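Written out below as structure tokens is the structure these notes cover.
As you look at this complex, bear in mind that one protein chain is not there, while each of the others sits in place.
All chains are identified by letter, namely A, B and C, in their written order; residue positions are counted from 1 within each chain.
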Amino acid sequence: MAEYSAMIDDHTIRGTSTPEKDKMLEVKGLKTYFFTSKGVIPAVDDISFTVSRGRILGVVGESGCGKSMTALSIMGLVPPPTGKIVAGDIILDGKNIASLTEKEMCQIRGNEISMVFQEPMTSLNPVYTVGKQVMEAAILHQHLSKAQAKEKTLEMFKLVGIPEPKKRLDSYPHQLSGGLRQRVMIAMALICRPKLLIADEPTTALDVTVQAQILQLMKKLQTELDSAIVLITHDMGVVAEVCDDVTIMYAGKIVEQANVFEIFDNCLHPYTAGLLKAMPAFKENGERLYNIPGMLPNLLQLPKGCRFYPRCECASAICAEQEPDLVEVGQGHFVRCLKYRG
Amino acid sequence: MGEILIQSKNLKKYFVDTGGWLSKRKNTVKAVDNVDLEIYQHETLALVGESGCGKSTLARLLINLLEPTDGEVCYKGENIFSLSAEATKQFKKQVQFIFQDPYACLNPRMKVSDIIGEPLTTHKLANGTSKENRVEELMNLVGLRKEFMNRYPHQFSGGQRQRIGIARALALNPELLICDEPVSALDVSIQSQILNLLKDLQGQFGLTYFFISHNLSVVRYMADRVCVMFLGKVVELGNCKEIFEQPLHPYTAFLMNAAPIPNPRLRNRERLLLEGEVPSPINPPPGCSFHARCPYVQEICRVEEPKLTDRGGRKCACHFSLT
Amino acid sequence: MIGFIVKRIISSIPILLGVTLLIFILLHIVPGDPVTLMMNEHVDPDTIVRVRAQMHLDEPIFVQYLNFIWDALHGDFGVSYKLNRSVATLLLDAFPNTLLLAISAMIFSWVVGVPAGILSVVKKYSVIDYFFMGSALMGVSMPVFWSGLLLQYIFAFKLGWLPVSGFNNPLCLIMPAVVLGWGAAGTIARLTRSSLLEVMGNDYIRTARAKGLQTIAVLFNHALKNSFLPVVTVMAIQVASMLSGSVITETVFSIPGIGRIAVNAIQTRDLPLLQGSILFTTILVILGNLAADLLYFLLDPRIKNK
Partner (left out) sequence: MESQQQAIEQSQYLEESFFAELIQSFKQNKSALVGSIVLVLFISAAVLAPFIAPYDPYNVDMSQQFQRPSAQYLLGTDMFGRDILSRIIYGSRISLVIGLIPTLISMVIGTILGLVAGYYGKKTDYIIMRLADIVMAFPSLLLAMVVMYTLGASLLNIFIAISMVNWAGTARVVRSQTLVLKEKEFVEAAKIMGVKNWVILLRHLFPNCIPSLLVLFTLGIPDAIMSEATLSFLGVGVQPPMASWGLMVSTGKEFLFMAPWVAIVPGVAILIVALAFNFLGDGLRDALDPYLKQ
């Protein structure tokens, strides 16, 4: 059977400093709020991060932490009328796309940035063939003829490993399994060779063996296509498998940011530590799991001070009063906690 | 190991879809196909497998929620499908269920006190003050504040709802709890709270768990023994640690191998990945159900169905063995 | 495909039988003897007995029912008591008028209802949306007989643009079609709107937007086909309500159609005629439902490939 080799592959650990030209996406001070009848929900509150060419950034957090909304904000798909980007820059390959009009954004979406969603079962239109749905993006953005687009779709289907690609062009979504649908989604996302791919929990709805295939595929495509990938997930296992950099979110804010080895070896924020310690994978049968007490705060009634303090074991009196900033504690390692304010 | 608490014998559940009259189609889904399984007192037996392998059907057969096509389930030696009305009532007190979806498993129109108290009123064990006291006791047990008694389910978070579900299951002092993916809908930080609670309750009341999950690290943490299912059949059964460290059936090995490991330094480990998809359980091929995807397939696998046989304290349904 | 159609047609048979049985029972528990009603008061009792036998009214009700079904299968719906003509001929003469009215009303309701529904979605929460939805609700809340009178008063009497009633030139068709189609248009507009809005909330719509399609393209290329499924069903069912709603429209505008025959038959207690006209309308309704099923089948690949 396969032995898990504990070897560290040298080229997987790349430098953390990013040359300016390699920056594919830079998000600066992004704020996306929802204005509801019950109050303002700061779903994404002052988020900044950078993704470079050829790297995978993992955005990690629990439900309601704002990770999906961050993705939709980058895509310009925040659901109106309640949701709104209230501040921040989104710089894609040197161009600020946060200030674009809806019409201009339509030329970016699916072309320079594309997205893969969590539910492959519901993310494809049930009344059209998958071939037609994949072709649509190529016809729209690259102005190909139908025949050319079909050719290209076939090529993409082969690339993402869909068996019998020719036959599959004419299949309807309900005729495909979850794994195949997710491959179709990936083919659709990549057909215009985007600069940035956002994958929102792409494997959560899939079985373990299929999840492994899809993750493997994403890693393979990342090296082949040389684009940047933002991978949104709640699963630290998935992060460990594919991500280069990690951003941990809690209640709309980034609490920690570093490369993947720093996060696993040397995490500093109590929430990150709690997330890792709570994973049963690190425990032997019989040992008690670590609990993060309490539960996620209601974004309508956020505590004053640090958003994590009510659940934090290291909290002191000042945490209830003062909201910490995100500070750089090591090279490329940022933490939002008063313990590390220098 | 204790006494056998519940045991399935040649248990089968086939779903037949004839497509109505005037249709030549006849699909048989062998959701549970000839399953022999025993659960011992005070142990945690985990059931793993991918979607559509029959995990939920098996759980629902064990609790008499579905009628089997064939075979029996014996609880303390008696077949639960041929019990008298009175004995069925007793059985329903001793076996309880914890559901996957904390949102769907609680009636949104009932107060928490009524939800947790329903088993008590159904079996006429308590009412009025005695019911209220017992509900308070149960809420305390699962870590819910008794002030929440008069609230409705939508006023709780997912984790709290799962606690309500557990309190309801404990109301009748059951011996066996069937947990159908109890933590898969929960966030990581809440998941560990519920797993700890389940462990505590087992220690406190000597409960027996039949624990269904697709999350292998949860299974490894919770289980004493593990049962691996593939397309309605048990392919491997045995001690949890042994199965994780030294799987015998190729499918088990692939399953273990596919699970992500939360250690970035192991990411480039050599790993074998299964090709293709989880096959459909409709009209499965003859022979070993895994043969279409198995890299070690031999002629015999396509023809003859392997039996679940004893391999040094473990059971495995493969003509060969990985060791 | 053919199997599906055959199956649907066969499954309509029990419904048809049930409907005929229900009509038959309802109509034959009427107190009072139809023959006495039909005849003059001064007819001698012998004639009554003879006529009863001739019309098989002396046989048990179940036998009468079987006779009725048997005759109906041969296209014989009996003879009208009052008009003394074959019911089948009367109905066939009247049917084209009803059909013409229903088709014009249907076309009116589709041409108005569908675009109104789509526009309300495109301009959601705007003045246009409120205007269309307000008019749609008015259409649903307005009794047909009253809106007919209102239009007659305004367009025929006050403005003199259109003939008050009758059925002898195409202008005569305008008011009845609008009156009959308005309610249906309202329902269609409301349903199109709500169905579109619901579809627009689906995951695959987000996928289409993520592909870079503009809102209008998403609406027309991705949402419309899906949202049409419930609308089509309702449209076919509306054929039914229009055929029965035409009873009133035909009465108000004096159109010689099936509906008016039915009303006359009720008022004159003409049993065979009433029986025939209801059966005829019901068959049309069942055919409408059948058409809805088939359309659904054609539009939704999930059913087709199952």
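Here, contacts are C-beta pairs under 8 Å (C-beta built on N, C-alpha and C of every residue); 3 or more make two chains touch, one makes a residue touch a chain.
Keep in mind it's a predicted model, so treat the numbers as computed, not measured.
Enquirer: In the complete assembly, which of C:122, C:140 or C:229 touches the absent chain?
Expert: Here the residue in touch with the unshown chain is C:140.
Enquirer: With the missing chain put back, one of B:79, B:133 or B:155 would touch it. Which one?
Expert: B:155
Enquirer: Which candidate, C:49, C:111 or C:149, sits in contact with the chain we can't see?
Expert: Going through C:49, C:111 or C:149 one by one, C:149 is the residue touching the chain not shown.
Enquirer: Please output the residues of chain C touching the missing chain, sorted low to high.
Expert: 14-16, 18-19, 22-23, 26-27, 29-30, 137-138, 140-147, 149-150, 152-153, 157, 240-241, 243-245, 247-248, 251-252, 262-263, 266-267, 269, 274, 278, 281-282, 285-286, 289
Enquirer: Spell out, residue by residue, where the missing chain touches chain B.
Expert: So the residues of chain B touching the unseen chain are 60, 63, 65, 88-89, 92-93, 95-97, 99-101, 104-110, 118-119, 122-123, 145, 152, 154-157, 165, 168, 172.
Operating definition for what follows: only the chains that are shown with their structure count from here on.
Enquirer: By number of C-beta pairs in contact, which two chains lead?
Expert: More C-beta pairs are in contact between A-B than between any other chains.
Enquirer: Find the geometric centre of each of chain A and chain C from their Cα atoms only, then give the gap between the two centres in Å, rounded to an integer.
Expert: 54
Enquirer: Rounded to a whole Å, what is the gap between the Cα centroids of chain A and chain B?
Expert: Centre separation, chain A to chain B: 32 Å.
Enquirer: Which residues does chain C have that touch at least 2 chains other than itself?
Expert: Touching at least two other chains: none.
Enquirer: For chain A, jot down the residues that touch at least 2 other chains.
Expert: In chain A, no residue touches at least two other chains, as defined above.
Enquirer: Considering only the defined contacts, which chain A positions touch chain C in the complex?
Expert: 75, 77, 81, 102-103, 106-111, 114-115, 117, 119, 122-128, 133, 136-137, 140-141, 172, 174-175, 185, 188
Enquirer: Using the touch definition from the top, list the residues of chain B that touch chain A in their complex.
Expert: 50-51, 157, 159-160, 187-193, 195-196, 199, 214, 216-218, 220-224, 240-241, 247, 253-255, 257-274, 276-278, 322
Enquirer: Can you name the residues of chain A that touch chain B in the complex?
Expert: So the residues of chain A in touch with chain B come to 1-9, 12, 62-63, 163, 177, 179-180, 207-213, 215-216, 234-243, 260-261, 264, 274-276, 278-285, 288-293, 295-296.
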